[in-house]
Structures are given as structure tokens and as C-alpha cells.
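For this depiction, one protein chain was excluded, whereas all remaining protein chains were kept in their positions.
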Amino acid sequence: MSEPFEPKIIAFVCTYCTYAGADLAGTSRLKYAPNVRIIRLPCTGRISPMFILKALQKGADGVLVSGCHPGDCHFTHGNYHARRRWTVFRALLEFTGIPLDRVKFSWISAAEGAKFAEFMNSVTEDIRKLGPFDQYKELIKETEAPATL
Amino acid sequence: MTENIQGAHQNIYKPAIMKIVDRHDEAPGVRTLKLEFQNPADHEHFKQTFRTGMFGLYGVYGEGESTFCVASPETRKDYIECTFRQSGRVTSALASADIGDLVTYRGPYGNRFPIENFYGKNLIFVSGGIALPPTRSVIWSCLDQREKFGKITIVYGARTVADLVYKHELEEWEKRDDVDLVLTVDPGGESPDWKHRIGFVPTVLELAAPSPDNCIAVICGPPIMIKFTLISLKKLGFEEANVYTTLENRMKCGVGKCGRCNVGSIYVCKEGPVFTAAEVSRMPAADL
Amino acid sequence: MTIQEQYKTRVRELLSSGTVKMVIGYKAGTTADRRRPLFIRTPEEADQLLLDSACIANLSGYLIAEGLLSDEKRVGIFLKPDGIRTINILAAEAQLNIEQIIVLGFDITGQEVTALQGETAGDFSALIESIKEGAPEALKNPLIDQLEQLNPKERFAYWQAEFSRCIKCYACRQACPMCYCRRCIVDCNQPQWVNTSSHTLGNFEWNIVRAFHLSGRCVGCGNCDRACPVNIPLRLINARMAQEVLGSFDHLAGMSDTQEPVLASFKKDDSETFIL
Partner (left out) sequence: MTRILLSDKLDNCVARWRKAGLTVIGPVKKETFSSYAVVEKAAEFDLGLVLPDRSIKGLFFPQTEPMLEYTIKKQAIDTKDFAPPSDKRIIFGARPCDASGLAIDDPLFGWDYKDEYWFQRRNETVIVSIACTRADDFCMCTSLKLAPDSTKGSDVLLRPLQNNKGWLVQELTDRGREAFSQIADLLQEGSEPAAPTVVVAEKFNLDACVAWLQNPANFDSSFWKEISMRCIGCASCTFLCPTCHCFDFQDEGDTYSGIRRKNWDSCSFALFTMHTSGHNPRATQSARWRQRIMHKFNYFPGKFSVNSCSGCGRCSRQCPVDMGITETLQAISTLKP
């Protein structure tokens, strides 16, 4: 039998809340799935939908986006802007057939180390169950193949 | 190591692999790389074909290719030198490459300065800013066989003292008594210890007043400098057929296919980049 | 007098009185059903003007052509309600000064062309209000509903097939009055966010990015859809996104020249059911 599928997951997090939450998870010695690669950004307002597409382009099976709870943004309202953007972007992903099970959003504060670990674990588990994002990977494979005609 | 995925086939777009053996900063944002061929066959091809004035496409895999002249002379073919200003994606990648890193080179392409036609003649080189590299290739090609040429004058200017490239070579040329070097910087660009001229290249050229008799002029610089230098040379009595320049257009293929270097009916990559002023004057000015 | 003749007279007046320096309208095209944009600079040129039910292109993109409005002179333009909404958005996004635009409004229902009363974009606010009221109904599209019935895999396959045809000619971008960026995101190469190659992946990315950048801004004029030489149904995505911003944020693009862009504003109580 081949090895069980280990998904590649990219997490875009804001540095003030969720990244600090990840730190807390670490210092609290909470274990979470090693499938998640964290990319730290100044604010969720800085997380362009382009990042999510780039992660998928590079072969991610799932993408997480996480930042401060509403009202807690270091820049006062970056996450409110992000929230609107995600609402629209999710609808777009859904309409073009990119499963929303693979692109998840959350608010995790600096104090929520446990929530962070739990969220990473549950998402990893969910995506492991979904399996690799074959449809997108097929597109990636096409870009590496020689011309057919 | 090279192999084909599907059978034998000639890919004219495949570059040679080069190793950076030396690099230095010429001016803020301007860097020179010295490259050596990794594959003897590529090197042999270069030795056979390279003549001064030709250009190449320098690249970094993952970023792309960019066109500049070969700044080293045809009398020194063991290596290639290129000088570029860091501004786009490829030049940034080239600028961050270190000694020992591998980059790519495709070429040499284009036509050349017919320097054997310059034998026995006086030469005046006029260039500005970052455009000294193509001129430098010709200058060294001539200096390396100095006895074949008459008087050699070099007029070179930049916006500021810092922007002058090849400073060590400028010093060397200045010391030589068989070269007349006229350096200038734009007004305001001088340093407190600047001993040379202050003024724009065309003006300084007119003051230097080289005689057009038995003289060939090679000019290279930004479009605006070329425009006014051509006027000055005309004033000095130079004939358009005796004035050479090189056009640097955006290119992708270098071999007359991709279509972007067209100026009028000219494919700069194949019929250029070296043109006489007479040829340039026949091109549509608005397309330059 | 037909509407076309009324408007011809009006255009001549506007030009001869010096109210506007140019009027952008329509003239006959290569075939009977085609119309071409027409730039009228003298009263005589107004003779070529045509106004009928084939004049469906949204011409407002020409208003932001480089230098056209920089002399602060006024320009007249033939606009349907979607075009009027477009210039509202362009004004709200600081791309033009709405005072400089004289609107020659008209609407098409079936084969019928009707004149819209008003001169500046603000004069049509009642009309646009009524458009908003009707929007939930107007944005409905049986094809969108059909697609939404499918599972994500099937939807993905549908768009994969559609986008695989894309040749990246960027006619959709160029035809869109909202795509005015000096440097489009696909032309930014440090880093190269969107693959410029037109393999299906690159096409997919481009079309998603394009649709996202138009979300909450698209007025549904259909310029992109008509421009597409390989007939990708771009209107479906755009309409679906318009439904989303209307449903989630009660926003219809182009209500007025002071309307805040939907993705550049927020409410603290915006819904966030999907955020864990």
C-alpha cells in the first residue's frame, strides 16, 4: 500500500493575532498537524485573494486564512475589509467550482493557542479526508507537459 | 548537461550556461558581470562568431532573458563581460547572482562595427551614461590593435560623477598618451574634486571640436543624447555615413522572429544593432 | 421627429454652442447589425450619428482615454442606464470628474429606443434607484441557477472547458470601462502573480482575478462578453458576483458618484457566518 495522503496546507495569518496564537500554541507545547505551512503577514487586510490562488497554483491542497477577531485589528479595521473581500471571493471560488472545504477562514486571537492548534488539526483532518485537489493538480500537470499538437 | 525530451532537434532558443567569474559595481545600480562558458562547444561558437557590436540575451532561469550588448572586445574572447542597470525582473536576478553562480547567455546575435574599415582612420567615441558598454567593446577592440588606427578620442559623460561607469578604465585611458579622453558630467552632477568638464555631451563634443577629416564617429547613449549629438556632429562637418551608433530595443528572441524590435522595416536584432547615422535617418523617427 | 433626429439636433447644439468639445456616440458598422463608436467633434460629423436598438456597447471606457478629460472641457456621451452607472463608479473611484460629462441618455427595450430625460449623471438617480429595486429579479439567470445546482467538481469541469479556450487576448479587460489600471496585475512580474501563459491554469487564474477585481464594480454592460473572441460566458461570473454583493451588502454598483466602493468599505455588522 502507498503511504496515506498527507495534504499540503498553506495558512496565511496576521502577525498580531493568529501568528501570536500559533506562538502560544508552541510555547504551550500543543501539538498540531505538520501539514500546515504558515505564512505571516502584517494584517488580514494584506492577504490578497491572489495569495490563495498562488498557493493553489503551487500545489496546495488547502488554504487557511486567519486573523484578529472583529474589533481587535491592530490597524483598527483591516479585518473588516478582509471580511468583505472574503465573502465575495468565497462566492467566486464556489461558482468556479473550487470547493470551499479547501479554503477556510477563521478568527484566532493571540490568546487562543488551543483554538489555533485545534483548528489546524481539524482542517488538516478534513482535507486529508477530501484527498488531494486533483482537479487543480491536473491543470498544473498540463503546464508541465509537452505540447500535444 | 543537455538532453532532448523528444528525439534529436535543434532548439535555436536554447541558451548556453555561463558561470559568473567576476563582478563589480560600476555605478549605483549598475553592475558588470564577467562570464565564462561552461560548455566548450558553446565557447567555440562564440569565438568563431563574435565581433564587436554584437549583443546577446543574458538570462536567469526562472526569471527570463534580457538583451544587452557584449561589453568585452572581440580581441578578448575567453570570457564575456556585460554591464547592466538593475531595473526589471531579469536584471534584478542577474544583480543578485554571486560569483560562481550560473546564468545563461544566448548569442552572439546581430551585426557588428566594421572595424577593419576604420583602419588608418581617426576615431571619436561619444557616449553617455550607461551606454558606454557597447562603445567600450569597440574601444578595447581598437586599443588592443592600437597601431592600426589614427588618433583616438573618447568623449564620455554621465549625469553625475557617481554615474560614470568603468571608472578604473577611464583612469587607465586618461593615463595613456595614445588616447584623448574627455570626461564630462551634467551641470550639478560634479563632485567637489571634479577636474573634468561640466556640461552636456553634445556641447562638450562641440568644444572638443574633432576634425571630421578621415574620422569615424561611434556614438551611443540615450535617445535624447543621440539626437543632439548627431546634430553636433553634423555641425562639425561629419558625414552621416561615417557616424555609427547602436540601437538598443526590447528583444525577446534575438533572431528575427518575435517581432518586437522592429523599427520601420528593420529588425534591429538581425540587421542591427549597429547602424550608420545615414541608416538611422531613414528610419521613422517616431518609432525609435 | 425620431429619437435619432432629436439627438442629432441636440448633439449639433452642444457642439456649436461650445458646451462640449466632443460627443461620443454610435455610427453604422460593417454589417447591418453592427455599430461603431463615433467621435463627433464638429456639428457636421453629427450626420453620421446612429441611434437604434443595436447601439448596445457601453462607450464610457473612452472617457478615461489618456488626456481626453485633462483639459477640463466637457464631453458628451451616449449612455444607457448601465453606462450612466459606469460613469458614477468611475467618478466614485476618482477616475473622472462627473461634472465634465454630459449624458445623452437612452434606453433600449426590445427594438424600441427611448430617450432618458436628464443631462448629468445625477439627473438619473430616480431611474437608477428603480434599477436597484428590480436588481434581484434582473440579475437572475437560469444558467447561473443551473450551474449552482451542479456539484463543485462539475462546476469546475464546466469552467475548465470554457476557460481552456481563452487565448489571453485581454479583449475582456480592454473592453471593460472598469479595467483602467495603468498596469494590470497580469503585467506585474515581480512576482508574477498570474501565469501569463494561456494554458488552462493560467486562463483560470486570469479569469478568476478579473472577475474578483470587478466584483461590486461591474454594471453588467456585457462589453467583455461581447468582446470575447472565443465566446466565454463572462457575463455569468459577473452577474453571479453582482448577486453576491447585492445579497450580502445590499450594494448595487454605480448608484451615485459618491457611492463608496463595496470592497473599500465595510460595516461592523457585515455577516460572517463562514468564518470559524
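Should a chain be cited, it is by its letter among A, B and C, assigned in written order, with residues numbered from 1 in that chain.
In this text, a contact is a pair of C-beta atoms (placed from the backbone, for glycine too) under 8 Å apart; a residue touches a chain by one contact, two chains touch by 3 or more.
A quick note: this is a predicted structure, and the numbers were derived from the prediction, not measured.
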item: Touch partners, limited to displayed chains, of the chain removed from view; value: A, B, C
item: Of C:S17, C:T31, C:Q117 or C:Q149, the residue in touch with the unshown chain; value: C:T31
item: Omitted-chain contact residue, chosen from C:S130, C:Q174 or C:S271; value: C:Q174
item: Option from C:G61, C:P81, C:G105 or C:P152 whose C-beta touches the chain left out; value: C:G61
item: Chain A residues touching the omitted chain (full complex); value: 143-149
item: Contacts of chain B with the absent chain, listed as residue ranges; value: 1-7, 9-15, 17, 60-66, 85, 87-88, 91, 93, 100, 102, 104, 222-223, 248-250, 252-253, 255-260, 262-265, 267, 270, 284, 286-288
item: Touching residues (missing chain, whole complex) on chain C; value: 29-31, 34-37, 39, 57, 61-62, 165, 167-171, 173-175, 187, 192, 195-199, 202, 223, 226-227, 229-231
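Just so it is clear, only the chains that are shown with their structure count from here on.
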item: Cα-centroid distance, chain A relative to chain B, in whole angstrom; value: 49
item: Shared interface positions of chain B, touching two or more other chains; value: none
item: Two or more partner chains touched - positions in chain C; value: none
item: Of all residues in chain C, those that touch chain A in their complex; value: 144, 147-148, 150, 152-160, 185, 193-195, 197, 199-202, 204-205, 207-209, 211-212, 215-216, 237, 240-241, 244-245, 248-249, 262-268, 270-272, 274-276
item: Interfacial residue positions of chain C with respect to chain B in the complex; value: 189-190, 192
item: In the complex with chain C, residue positions of chain B that touch it; value: 88-89, 92
